[in-house]
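Of the protein chains in this complex, one is absent; all others appear in place.
Each chain gets a letter, A and B, in the order it is written, and its residues are counted from 1.
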Amino acid sequence: MKIVVCVKQVPETANVRINPETNTLIREGVQSIVNPFDMYALEEALRVREKQGGTVTALTMGPPQAADVLREAVGLGVDDAVLLSDRAFAGADTLATAYVLAAAIRKIGGVDLVFMGRQAIDGDTGQVGPGVAENLGIPHVTDIRKIERIEDGRLTVERLLEDGIARLRLPLPALLTVTKEINVPRLPSLKGKLAARKKEIPTWKAADLDVKAERLGLDGSPTQVLRIFTPPKPSGGKVFKGTGAETVDALLTELASGGISLRKK
Amino acid sequence: MNYFLTDEQKEMKGLAARIAREKIAPVAAALDESGEFPWDVVKAMAQADLFRVFIPEEYEGLGGGVFGMALVVEELSKACGGIALAYAASGLGSVPILLYGTEEQKRKYLPRLASGEILAAFALTEPDAGSDAAAIRTSARPEGDHYVLNGTKQWITNGGEASVYTVIARTDPSRGVRGTSAMIVEKGMEGFSFGRKENKMGIRASATRELAFQDVKVPKTGLLGREGMGFLVAMRTLEQSRPGVAAQAVGIAQGALDKALSYARERRQFGQPIAAFQGMQFLLADMATQVEAARALTYAAARSIDAGDRDVAGISSMAKVFASDTAMKVTTDAVQVFGGYGYMKDYPVEKMMRDAKITQIYEGTNQIQREIIAQQMIKEAARGGK
Partner (left out) sequence: MDPIRVVAEKCVGCGLCVKACPYDAIAVADGKTAVVDLSRCTVCGACVEACRRHQAIVITKRAFRGQDVKAYSGIAVFAEHRRGKLASVVPEIVGAALALRGQRPPAGSARPAGVAAVLVGKDVRPLAQELLSYGVDEVWMVDNPSIGDFDENVMAEVVADVVSEKKPEIFLGGGTVVGRSLMPRVAARVLTGLTADCTELAIDPETSVLRQTRPAFGGNIMACILTRDHRPQMATVRHKVMDAAPRVENPTGVVVDMGHIKVPASRIEFLEFVEEKTETVNLTDADVIVSGGRGIKDPKNFALLEDLARVTGAALGASRATVDAGWIPYSHQVGQTGKTVKPKIYIACGISGAIQHLAGMKSSDLIIAVNSDPSAPIFDVAQFGIVGDLFEVVPELIKRLKAG
């Protein structure tokens, strides 16, 4: 089986904040990590390879330093890794990203199964997976919490929905996005990490792919960021006194003015 | 403090730190309470290839040497000295095979030790032979193509969990120290049984058991080195593994220091964090300096051994004695920093203090270490200085 896992290098978002005075992003001490959901995708791909045989290729689109996440994937045991990096790819929204990833998967050729994490923790959109599947013309299912079986070229999967589990069967080739419930990712091994240092990781540019220039990067992105700002945070240390009704009213009003709702989402 | 680690050493240290954080820290307190052996953590360490660090490349290891092992032990010990010991003691048990094994013996055991599939243990101490190692009584009577092993070993780390035991026994009762030999005994050999698990003050996740040998037939192919070399094997083994104990002590001390610093910054008394008080700052500064000095000595000893230096007995003992005394002091200080909370089992530092104590005792008590150091000094002075 030929398996591809799309991974993304993301900033460790818990620490990304905006300086309330200058309204600019504070990036001190923000590290780059492998998107946590992608770790589950990598693990599942490796498990499928263990059961079915075949190869796993890790794929990412990003600036040159994104090769770090590919090395991590190699350290975990993937067979190959490819970096898609080109100035022309810069500024891509999910549509343009899906377009390029799909082109790369087509170039790899003969891919049976594509894994992705459910969403990336910086964008939180979860849009690239379905977009890649549409570009490749293959079926996709999101929020997979278990692959029950792979037999006769078909996958039987469990999909996690808000109110329950849907059991579905679909043919290969297919694309799956996975949830954290699917497995417990392995730790890298030293042999893997040391081999990863030496591994040749090719970089493919726009010219290496069968793509139209106008569909790449910022140009190929219908959505555009107009502005960013910090969500208003409540000021601290307010204590309300009074009757139950008065204090609850005061609290909810204060929270609402900060854009915070306690209601279940 | 930058110790100029190679990239490979950084990977070893980094991965060990990750395992400490993700696999050891969450279970340390519970295993200390139950005394259960940390097999899950051992499996995680094996999967991460940590056991390969101290095995040479020819035998499926990574050839990280004593220094590599010390780096790993230190990181693991920051989270729990007891759990780290499962790893370190297997290293100790492997050393006699590494130093004195035949090609056949190495090929038979080292790859499986490297993969973490099996653990090793080193068996020297007996009820009547602690510091006075020469007084061992376990006998290995030669009989045809094997030895008949009889006797007991006491307080053996990884006892009962390990599959491979390097045992020092008396093969020739008439020759004193030169009548002992080292041999490989495997779990499961008929007549080889284990006593109950000891109930210890600290390092409680580590398995410490008595070994009982009742007419155990050990094939002569299991002999390490030649007959009569037992004591030599034991001494060289301990020399090489002392930096490991030192590293464990450094790790325990650092872990305690980190907790103490964190607490001192948060705990407020008299309207300030206690870290703002000069008395506290002096205490913390001394703790940090001592830990750093212990670390530097440990690394120096490890590097000397790996460089093939022959005269390592002195520095090896210095590292062990200084690091373990430091660990005892720093963990005690850490409890003091926490005040009343430090005395409660709810908080992690009392465990670290209990864990630290053993480092001053095993692998040669600190009194024996001081003797070794003094003898080394005198010998060198007699030779006309360094």
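Here is the rule we go by: contacts are C-beta pairs under 8 Å (C-beta built on N, C-alpha and C of every residue); 3 or more make two chains touch, one makes a residue touch a chain.
Predicted model, so just to flag it, every value in this text is computed and none were measured.
Engineer: According to the contact rule at the top, which chains on display are touched by the left-out chain?
Structural biologist: A, B
Engineer: From the listed residues A:Ile108, A:Ile150 or A:Leu168, report the one that touches the chain absent from this view.
Structural biologist: Reading the full complex, the residue touching the unseen chain is A:Leu168.
Engineer: Decide which residue listed in A:Val56, A:Val128, A:Val178 or A:Leu209 touches the omitted chain of the complex.
Structural biologist: Answering carefully, the residue with contact to the hidden chain is A:Val128.
Engineer: Which positions on chain B touch the chain that was left off?
Structural biologist: Residue positions of chain B that touch the missing chain: 267, 341, 346-347.
Engineer: Can you name the residues of chain A that touch the chain not displayed here?
Structural biologist: Residues of chain A in touch with the missing chain: 11, 13-14, 16-19, 22-27, 30, 63-65, 85, 87, 90-91, 93-95, 98-99, 121-131, 133-135, 139-143, 156, 159-171, 212, 214-215, 217-231, 234-245, 247-249, 251-252, 254-255, 260-265.
Basically, only the chains that are shown with their structure count from here on.
Engineer: Where the CA atoms of chain A average out and where those of chain B average out, how many Å apart are those spots?
Structural biologist: 43
Engineer: Provide the residue numbers of chain A that touch chain B in the complex, in ascending order.
Structural biologist: It is residues 186-194, 197 of chain A that touch chain B.
Engineer: Which part of chain B faces chain A closely enough to touch in the complex?
Structural biologist: Residues 7-8, 11-12, 15, 18-19, 22-23, 44, 47-50, 52-53, 62 of chain B touch chain A in their complex.
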